[in-house]
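If you scroll down you'll find the structure; I have some questions about it.
Note that one protein chain is taken out, while the other chains of the complex remain in position.
After this line comes chain A, so read on.
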Amino acid sequence: MGEVSATEPEQGGTGAGDEPVIATRALTKRYRGGQLAVDGLDLTVPAGSVFGFLGPNGSGKTTTIRMLMGLIEPTSGTARVLGQPMPRATRAVLPHVGALIEGPALYGFLSGRDNLVRYDSADPAADPRTRRARVAAALDRVGLTAAAGKKAKAYSLGMKQRLGLAAALLQPRRLLVLDEPTNGLDPQGMREIRTLVRELASDGTTVFLSSHLLDEIEQVCTHAAVMAQGRLITQGPVAELSAGARGRLAVTTPDTAEAARVLKEQGVGDVVVTDDRVTGEPPDRDLAEVTAALVTAGVRVRGLTVERASLEDAFVALTGEGFDVAG
C-alpha cells in the first residue's frame, strides 16, 4: 500500500493482496438534470484500510458511492470494486460488499427481523438454511436483539440506522461502504460504531466511510480523501493529510520574549507569542537542537511540543471556510 498521492494514484499491484479494493479512473457523473456531481475522480482505496471519504454537502460523495455500488451508470470513466468493473460485475462483487447508502430504508410494516430476512433473501449468494442464524447474529451485533420483533415503523432514528447497519453486516464482507453511518446515533451508538469499524478492520474488512464528523474520521480512519464540488482534492494516509496542514511548534515558558528571539534564530517561522506560549512553524532541523539552544540561552522551558494539526484544520484549509453549499 504505502503512500498514495492525489494526482498519481498507485497502480494496483498484480497480486490480489495489494490490489486496491476500490479504484476509479476519471470517474464522472452528470445527472440527467445536467448537474455535474462527480468530475474526473481518481480514487484509490487500499485493501485493509479504513478510508474516510470527506467533503462538504453536495460535493459528490453519495453520487460516487452510488456509482461504486452499480446503482447509477457513470457518464464516463471507470470504477473497479474488488478488482472487477462496476456496474457490470454487480452480481459477483456485491455479495462481498455491505452498504449503508444515504441512511437506512426499511419496510415499516415488517418487524426488524423480517426486514433483515428480506434483504438476506435478496442475495443469491446467501444460503437460506443458515438465514435465521445470520439474521440473529447481525441483530445481536448492532444491539437490536430485544427490539427485533417490533415493527420497523416504530423504530427510532438510531434504531433504524442500526438495523440498516445490521443489513450491511449480514455476511462476512470484504468491503463495507458506510455513507454517514453515525447519523442519528446516540453517543453510545457512535462509540459502538467506531468499535465495530475497528473490529471489522482488524478482521481484514476494508471500510469506506463517508462522514462529516471529522474527529470521528480521525479516530478510526487510516486513510482519507477529500472532495469538493465533485472533484477530489486530496487523498492519502490520515497522518499525512493532517501533516499537510503542518503542525505547530509550541514552547511553554515564562521567558517568552527571549524564547521568541531564540526560536527565530533557529529558523522557526511565523513566531507568535500568546501569554506564556510561543508558537511557530517547526524548522527543518532536529528539534533537539532547538531545545538545546533554548536551554543554553537560559530560557526556562516548561514544555515543548509539536501540536499536530487536526484533520478539521486540514479539511477547512482544503475546502474553505465558506458555509454555503456550492450549486
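The rule is simple: a contact is a pair of C-beta atoms (placed from the backbone, for glycine too) under 8 Å apart; a residue touches a chain by one contact, two chains touch by 3 or more; residues count from 1.
FYI, contacts and distances are computed from a predicted model.
K.L.:
Which listed name, "NAD(P)H-dependent oxidoreductase subunit E", "Transketolase", "Acyl-CoA dehydrogenase family protein" or "ABC transporter permease", is the one UniProt assigns to the chain that has been left out?
P.N.:
"ABC transporter permease"
K.L.:
Any idea which of A:R66, A:R141 or A:H223 touches the chain not displayed?
P.N.:
Only one listed residue reaches the unshown chain, and that is A:R66.
K.L.:
Which one touches the absent chain: A:G58, A:G77, A:P95 or A:G184?
P.N.:
Answer from the full complex: A:P95 touches the omitted chain.
K.L.:
Any idea which of A:A23, A:L54, A:L139 or A:A167 touches the chain not displayed?
P.N.:
Residue touching the chain left out of view: A:A167.
K.L.:
Write down which of A:V21, A:L82 or A:I193 is the residue touching the left-out chain.
P.N.:
Touches the omitted chain: A:L82.
K.L.:
Quickly run down the residues of chain A that touch the omitted chain.
P.N.:
16, 31-32, 66, 69-73, 82-85, 88-97, 99, 101-103, 105-110, 117-128, 164, 167
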